[in-house]
Structures are given as C-alpha cells and as structure tokens.
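For reference, the structure discussed in these notes is given below.
Yeah, one chain of the complex is gone here, protein chain that is, but the others are all in their spots.
Just so it is clear, A, B and C label the chains in written order, and each chain counts residues from 1 on its own.
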C-alpha cells in the first residue's frame, strides 16, 4: 500500500466498518508542520442523548485517535498503529460540527507522538489528546 | 435520577444515540469490590476492516470509557463524567466477543480513578485503560 | 495561606525537602494566559550518568509536575494537588539548563488541566506533560 494523501483520505472517509459510521471528512494535511485535520459533522448517532445532542466521549476519542494515526502515517510514511492514547475532556460539545486537528510532535524510527485537538468552527476547544504510535517496519507491512 | 443497577443497566444498554450503536450488555456488578462488567458481542460495524474483523481502537476506547464511568457511578452513587482516560492497546482483537471489566481503585469526594480491561472469554487481554472521573455534587445533578 | 506570586515563588524555590534538591527558580507567571515558567539549571545530581550529563526522566517529571501544580494554583487561587500526570519523553536532554513552562488549559470548580513543556534556551523540546489537578475547596484548606 502506498501512503499518500489520496490513500489516507480514502481510509479516513472509508465506506465500511466503524469509519462508515464515523463519517469523517479529510480536510487538509500540512506537510510542512505535519498537521492533519479531519471534519466531523454532528449527527444524532454521536450523542449520549440525542435529545440533548451531547457528543459521547467515545466518539471524540475515536475521531482523535484516527486523526493522530493518519498524521503519524503521513509524516512517517509507514503504517502507524496506536500504542496508547490519553484524552482529556475539557467541556461538553453539543450539536456542533467538529474539526479534529492532529500534530506530530515526535517522529522517531520506531515510534511517534502526536497531539490532537477537538474544536468547533469558532475554535472552542472541547478535548485534547496525546498518544504514542508505533512506526511499523517497512519490510513488515 | 436514582442510581442503581436497574437505571445503570438501562443507560448502558440504551436504545438511542451512540449506545444504540455500541450494543453493550450489562453483565454484572460486584458491590464488594466495585467491579462492573460489560459484554460487547462482536459485529462487523466495530471493525477497522470488516473483511478482517479487527476491532477499531475507538470501539474499545468507547466501551472501556462506558465501563469505567458506570463503575464509578455505582460506587459513588453520583453522576461521574469522564475527565480523562488513557488506553493502551496490547494486541489486536479480532472477531471475538469481549468482556469489559472496570474496577474503581479510588473513590474520593470529588474524583475517582478506575482501571479497565478488555478481554475475550478465554481471558486474553487486548487493552487496558485507566482514567479519572469527576464525582458530581448531589445538589448539582 | 495566601496564594500569590510571592508565596508561590517561595514554595517553588523552597529551601527544604525535595524542592531544596531540585533547586528550581521561579522565572515568570503571565496572568493573562495562565502560563508559569520555572528555570532548572543543570547539575550533575540530575543525571542518570554524571559522566554523560543526561537528565534522569524523574527529574523532568518532578519539575514538570511542580510547574503544572503552581500554574493551576495561581490560576485557581486554591491549593491544587496533582491527581494524575502523563509525561512523554521526546529526546534526551544533556547538560543544558531547562525552562519548564506550564499552561492551564482548563480551570474548573473542582479540577484543572495543564500542559507542560521542557525546553532549553534555544526552544528545543525535550518532554511534554499533561495532567489533571484537584482544585481544593477554600473551606478545606
């Protein structure tokens, strides 16, 4: 598998499995600073209570994991499965479309670290995440 | 809202929002050691790639967050929103039904800490998580 | 105890217990964005191997915990003990003086979240940390 913006966009916007449910949009990737942004338009199925429209934490964790994973993959040019992820929930996100932005802060030979933010269009910050990703050996892929 | 095994089971097995998709089953709660167990029967929608049947990390993170949340809620008798969660992925889980077990390791006046494990029926461990939950004031609920 | 820049500086630069060993200097606190900076001049006792001069990870973790704690204390005007802390080591720091910068990203009624960086004078980033702090009730102090 070649890793480039096209193949990564296809994986993020995937029409099967959990990504089909998550319905994420690839928005942009800045090669210069290794920042990848995903769009997450709100839908009722994301909510803890659809009558309230409050995002379930697991949706944020899932989309932030995806953003971090593909930022690392673009930066490293390798498959980069998530080793671990810490997410901090700062305030409830309600019925808003979200932008998930991941920045690679370390890209090593065998591991990478990325920071991820979940914000709405106005820049309000709802959650932050940080994790470690394994950088798979080219020969093993 | 009264917090007891019936109301908590209803929230976990909820038929709306993200919990409807997650399709979790409340299996047991041991009051003695504050351990709550949730069942997660595999379905293709959980997969990264349905042809492979490999659980998406976000599904594990979501179910583990839920298990930790409701273990803390049962232990503390309060609403306990997740403040933060760290998850470590140990090995890929493929097509198996999972048991998600959460144990409260600290229950304070304003915060709690829980440990969560994701295992299959044979006890194979696929992921571990640890997080901090806020213990809401009774008067604020 | 009153919490202000003077009392906080005295606690950080404390001449007893572990702070005496750590030998930290209070550099600045920006009230506008809740950012507190501590100086950590290198000494051999910080090293894993004094012949190499490589900072022991525990020294970084300790100073970053302190910076986060006092940034939260200044921001919240309350005693703020550390609940949890995640630190990511990005590259070895060798024999350089460090600046430890902590920024409060959430200040709630009962808990706070802060981000911390360890950098040298040129801005090279050696470690990042993020944690949760309890905000103690005024009446309990």
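Following the convention adopted for this analysis, a residue touches a chain if its C-beta (ideal position, glycine included) is under 8 Å from a C-beta of that chain, and two chains touch if they have at least 3 such contacts.
Everything numeric here is computed off the predicted structure, so don't read it as measured data.
K.L.:
Which one touches the absent chain: C:38, C:83, C:98 or C:116?
P.N.:
C:83
K.L.:
Just one of A:19, A:86, A:99 or A:117 touches the chain that is missing; which is it?
P.N.:
Per the contact definition at the top, the residue touching the missing chain is A:86.
K.L.:
Using the document's contact rule, name the residues of chain A that touch the chain not shown here.
P.N.:
83-84, 86, 110-111, 113, 132, 134
K.L.:
So which bits of chain C touch the chain we can't see?
P.N.:
With respect to the unshown chain, the touching residues of chain C are 16-22, 44-50, 56-59, 61-63, 65-66, 81-89.
K.L.:
At which residues does chain B meet the chain that is not included here?
P.N.:
86, 88, 90-91, 105-106, 113, 115, 125, 128, 130, 132
We adopt the following convention: only the chains that are shown with their structure count from here on.
K.L.:
Report back the single chain whose CA centre is most distant from the CA centre of chain B.
P.N.:
So the farthest one, by centre of C-alpha atoms, is C.
K.L.:
Is it true that over half of the residue numbers where chain B touches chain C are used by both copies, so same, or is it different?
P.N.:
Chain B and chain C contact each other through largely matching residue numbers.
K.L.:
I need the rotation angle between the copies chain A and chain B from a CA superposition, between 0 and 180°, in steps of 5.
P.N.:
180
K.L.:
Could you work out how far the Cα centre of chain A sits from that of chain B, in whole Å?
P.N.:
21
K.L.:
Using the touch rule from the top of the page, what residues of chain C touch 2 or more other chains?
P.N.:
86, 113, 132
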